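One protein chain omitted, others in place.
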Amino acid sequence: MTITVEGYTYRYGETLAVDDVSVTVEDGEFLVLAGANGSGKTTLVRGFNGLLTPDRGTVSVNGRPVEDDPVAARSSVGMVFQDPRDGFVAATVGADVAFGPENLGLSRAAIDRRVADALDAVRMAGRGEERIDELSGGERERVAIAGALAMDPDHLVLDEPFTGLDWAARRSVLARLRGLREEGVGVVVVTHDLRDVAALADRIVVLADGVVAVDDPDPDPAALAERGVRPP
Amino acid sequence: MTTATDSVELVGEEATGNVARAVLFAAATSATAPVDMVHPLAPNVPITLQTLWVYLAGVVLGPLWAGVAFTLYLLAGLVGLPVFAGGNAGLGVVLGPTGGFLIGFPLAAMTVGAVAHGLDGLTAPDAIPVPRLVLALVAGTAVVYAAGAVGYALVQAIGLVAAVSAVVVPFLPVAGLKIAATVAIARSDAIVAR
Partner (left out) sequence: MNLRYVAGDTYVHRLDPRSKLFVQAAVAVAAFAHTTPAGLAALTAFVGGVCRLAATPVTASLRSYRAFLPFLVAGPLVEGATVGAPWFVVADAVTPALASYRVLLLLLVSTAYIRTTRVRESRVAIQWLLPGRIGVVLGAGVGFVLRFLPVLRDDLATVRAAMHARLGAERTLRERIRLIGVTGLRRVFRRADRFALALQARCFAWNPTLPVLSPTWRDGPALLVAVALLAWAAV
């Protein structure tokens, strides 16, 4: 279950956002994709499950090009967006988490099981009837993670998951990510700030101006700071 | 992991975008319902901005998806979401004195869209000639107020003239302001070509 990106190139009008990037995310790997604002990291990960189609280059999940089977790519690579407030589809926790499995056409019993398991994995078990708008920021982030987990993904991609969270909420989200890693789910965290996640990372890839500037299990802090990334 | 992925019929990218915009328009319409504005000429007439969103939907989404947006608005209210003016909802409101306006919203949104864009394909809002835009908005206004007056007359069992003088005439000056505002909005950078 690897994500293989080759020669990924994407432009917005005249601006080249991602320029010929090749990167492989291994099964079960905890990868941190770092970079300053506008370095192209969000544009890159949105290609991982075919939400964006690159102008040039290919993305395959488990050896299969994402455009050949977008449903498989999107269930295999779960995506948690920055500011999850716009990503919820239902007013209550359980109904939101159920949305993905419902679309996959699973049986009611299988859906209920997946919702229960996903809520359990983010320590929100038994809170399915609560209204999303009444949750704290950290709880909301965890529900967004559960929504992606309910698709039973092999990889989970999180875009700036710590933005706007206080210390306690960041810790609770980090603990969940650590748990997922132990269960063998691949995790990709997109961030400009390595302080929270560096200790969990198997590898750190830094994008600068749309190209890979650093790809190292334990990069030099000075090299990070130079690319607008806050070192651990 | 194995799921029978080939049986899943994904909603295409374009349709998904249109559904999302229709939903957000319906939600925005209900969120603007109570607005603390007072018209200098008619301080006793409350100004609500629902029709502003009807106009904008027609201009931005075109006839089909503007119609969907306001059908959604109507249905959401029917099943109990507090989307109608004053946070009201329910079949009783749709069959009540102001229900004609609510039924008129989807019709008017479609009318604005159809006159502004025609029936095949959308024009960028800032490329619609002003006279055509104004014509579309006036036609939409006519539909809303006709539906509102007929509804009021039927529900209250009164004559059409009395209905028009009660629920149309006092609101016309504000309707004119909203049309002018919509023309200005269609020419602003809030509407990027999409």
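Per-chain residue numbering starts at 1, and chain names A and B are given in the order in which the chains are listed.
In the analysis below, a contact is a pair of C-beta atoms (placed from the backbone, for glycine too) under 8 Å apart; a residue touches a chain by one contact, two chains touch by 3 or more.
Only a predicted model underlies this, so the values are computations on that prediction, with no experimental measurement involved.
Per the touch definition above, the residue from A:66, A:79, A:198 or A:212 contacting the chain not shown is A:79.
In the complete assembly, the contact with the undisplayed chain comes from A:89, out of A:89, A:116, A:200 or A:223. Not every partner is drawn; the one left out touches chain B at residues 7-11, 13, 16-17, 19-28, 30-32, 35-37, 39-40, 47, 49, 52, 56, 60, 68, 71-73, 75-76, 79-83, 85-93, 95-98, 152, 155-159, 162, 166-167, 177-178, 180-182, 184-185, 188, 190-192, 194.
On the side of chain A, the interface with the absent chain consists of residues 46, 49, 51, 71, 74-75, 78-79, 81, 83, 85-91, 95-96, 99-108, 111, 132-133, 147-148, 151, using the contact rule stated above.
Definition applied: only the chains that are shown with their structure count from here on.
With centres defined as mean CA coordinates, chain B is found 37 Å away from chain A. Listed in rising order, the residues of chain B touching chain A in the complex are 1, 3-8, 10.
Residues 69-72, 75-76, 103-106, 152, 154 of chain A are the ones that touch chain B when the two sit in their complex.
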